[in-house]
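Provided herewith is a single structure, encoded as structure tokens, for subsequent inquiry.
Of the protein chains in this complex, one is absent; all others appear in place.
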């Protein structure tokens, strides 16, 4: 299943070392000004190779809009977008194509499909997130017309919450042939009350699914999240005054529906599984061996994942806004 | 949107103080032995009124199967199930029907629909979970044939992880006109490798959505979850030997696909928002006032939510199993 | 798959001789006045047993609304409706439960599910259409607020297009232990331009699917339909003047999207397969035999199918209207 959203439907395709990655966004309303220019700053933020901290794979990531735009605006037709792969070094992966890399999807792909595109992780590569950024870029552009914006920031790297030491944490891991993870927070501002559904597609459930669907994310919380489990009801409830809510422990969502406050999402990113340090694994045929992953890998994916999470949040909100439009009585 | 699942599709209906609550499960394979008897122990576990710790509302919750069963077995036709409401005291709510209860969906329902069933929270009541238990009961019965089982337990109440003190924590909150939350863990055993989808409908994303869609849940994590953000890659990766995985930090899911290990889900439950303690709020017309919620409310919803979470996990796994069946080459 | 519609989602359940038949309508906007009273005239029109022309099974068909209505109006929550079966004579079917009735779904159900509810056709009985009328009744009520209405009429019975001879055709077939079919036309008035989708979910494709999903329907056409295949382009095109279209050969739909003219749908209904006349068939175990179907069967289903088709058209239009609402820029 490679579609996210019901109304602002994003259907994604592409492998790390295939011909292209991309997405079709179906359901974007007509009249939204949109061009490749809108995508460049977002793609730049997820791009590797910009510093010694991230993977040296230097992809240009030039977006191409294939359909759905006429005279600079969306027409209501599906917007197909793609990035063609230009810097494929699948040879990097020949030596490990018959091994299951620990922490990767190699084993589970083999179990599920009986076949596996072994070139750089195929579709389970972090490169898959290019499609999310393309779709998210359109969602953001659409939502900007309603004053809704998305802002992510890193809270922690490897348990350290001092931003001045984030680079140090990552470099230290790298120098030890290891990797680290961290915690990210996304804030959605300007979102009107009334988005989301009261039972199964609660706004928090949709956002949790959106964020948890990003590779390497292992936990998600909304508002006070896990902390709320330690509080009294009287501490956790957001009281109201005549000017609105007096606090935002709920993180902008009550009963699955947005309440007009800022939406706060935090999530945990695991350390990159690809490390040079040797680890025990088995081959396709079950023989035990050691594996050391070389090649172009980030010692920490956290800095690049922020924009991806913003994009997934934007798609989720765009979807909920269209759903809400549908049921409004004229 | 009141449907969960694509293949094992559960469409839910009903309000706290309406005529009935129920669900249609569409897509359950034929030949599964199933009767109301299968539902009774599950409904009993979510039932209120069993101890001083939970709400004194003593609903019988007698399940009725309306369709889809012939000679004791599913036929492949939709299985509709309902529980008729018999113990409705909507009069309890008259005094607060024009007030927005803090921590509740009252304000957001009004913002979304411009109309609100004020009797006991209507569809945003915890009573809505009856439908989830009905559908989950069928999912569990179907999956038991494949040896898949679900087991939940409480890890913490109000930050206290000593099970012998859980009751004390809850009673203490109740005696102070307050409420508490906690943390629950669900373990899924016997799940084969290969379930879940590599990109948007990752098994962890689906489970996160399933669990986060339960009212009062504010955070979800899989496997080591938020802790994984503090570890090195070499500590977090699950190495493999010839007999399988050597650890289970991933919580049974790699790259969104189950790996055959136990699936571990933990989630945070906020304290019940309905408390006797007075809190600031506003009326429908914006006037400031104090509110104290009387009536039948649990001071802690955690003990009753466990079975609901097991049921949502069962529905998610049943759905993924059917999806996996679909693509297997004969 | 027992759901029709994406936005005005109708999920149906129930068997001919089970406990109840019904439907959940999810997605109906809030604020629509709706009660069981709205359903009675529609159910009356599909009711059998009113004349010697139709089946003597005299079901009361008392509708019950189970959820989604508060103070007489829809709330935006799912509207569950049911009719409980009261006049079940499944004993009628004992003698033929191991035979495949010609023209029926007996053989195909067995092939698909390996199990079959043999009581009166189970879910493939015409009684299943009760659920469609319940959902259609709500759709009609919602759409009446926008001035959209639905009107069906019989064009032909057994090839005879003289309405005064319809009854005669049916009685003649009945007296010969046989059955007849006919042709029905549905006209949708007041539908605004702009409904439907340009490619896969063209308004005509959705209506064709809606109508063809009614048991016994074997052909559907829109506007001039099959006749248009015999005309020149210059005869078939609908020219425009300053007051609008000058003709309506297209039947109200161009390029899959409504054009504001009346929508015209015609469809063919096959003769009821259940007849007293003996016919060759085989048993579950493959032995050849003769079958004669007794019991309560209409010699012609056409008069009762009209309201069902109107209801399916109403659901389709309600769905398209909500979809169109979603993408309108504010």
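The chains carry the letters A, B and C, assigned in the order they are written, with residues numbered from 1 in each.
One rule holds in what follows: contacts are C-beta pairs under 8 Å (C-beta built on N, C-alpha and C of every residue); 3 or more make two chains touch, one makes a residue touch a chain.
Worth saying up front: this structure is predicted, and the values here are computed from it rather than measured.
Visitor: Taking the whole complex into account, name the chains on display that the unshown chain touches.
Guide: A, B, C
Visitor: So which of C:75, C:118 or C:179 would be touching the chain we can't see?
Guide: C:179
Visitor: Thinking of the whole complex, not just what is shown, which of C:69, C:188 or C:275 touches the missing chain?
Guide: The one listed residue touching the chain not shown is C:275.
Visitor: Which is it among C:69, C:220 or C:307 that touches the chain not included here?
Guide: C:220
Visitor: Please identify, in ascending order, the residues of chain B that touch the omitted chain?
Guide: 6-7, 27, 29-31, 76-77, 146, 198, 322-323, 325-330
Visitor: With the missing chain put back, which residues of chain C would touch it? List them for me.
Guide: Residues of chain C in touch with the missing chain: 1-4, 6, 12, 100, 102-105, 107-109, 111-114, 123-124, 128, 156, 158-159, 173, 176, 178-183, 193-202, 204-206, 208-210, 212-213, 215, 217-242, 246, 250-251, 253-260, 268-275, 277, 279-282, 286-288, 323-324, 327, 329.
Visitor: For chain A, which residues lie in contact with the unshown chain of the complex?
Guide: So the residues of chain A touching the unseen chain are 1-3, 9, 11-15, 18-22, 24, 26-27, 30-31, 64-68, 70, 73, 75-80, 82, 112-117, 119, 122-123.
Methods note: only the chains that are shown with their structure count from here on.
Visitor: Per the contact rule at the top, check every chain pair and give me the one with the most C-beta pairs in contact.
Guide: Chains joined by the most C-beta contact pairs: A-B.
Visitor: If more than half of the interface residue numbers appear on both sides, call it same; otherwise different. Which is it for chain B and chain C?
Guide: Same, since over half the interface numbering is common to both chains.
Visitor: Distance between chain A and chain B based on Cα centroids, please, to the nearest Å.
Guide: Here chain A and chain B have centroids separated by 25 Å.
Visitor: Could you work out how far the Cα centre of chain B sits from that of chain C, in whole Å?
Guide: 37
Visitor: When you check chain B against every other chain, which residues touch at least two of them?
Guide: Residues 1-3, 12, 112-114, 123 of chain B each touch two or more of the other chains.
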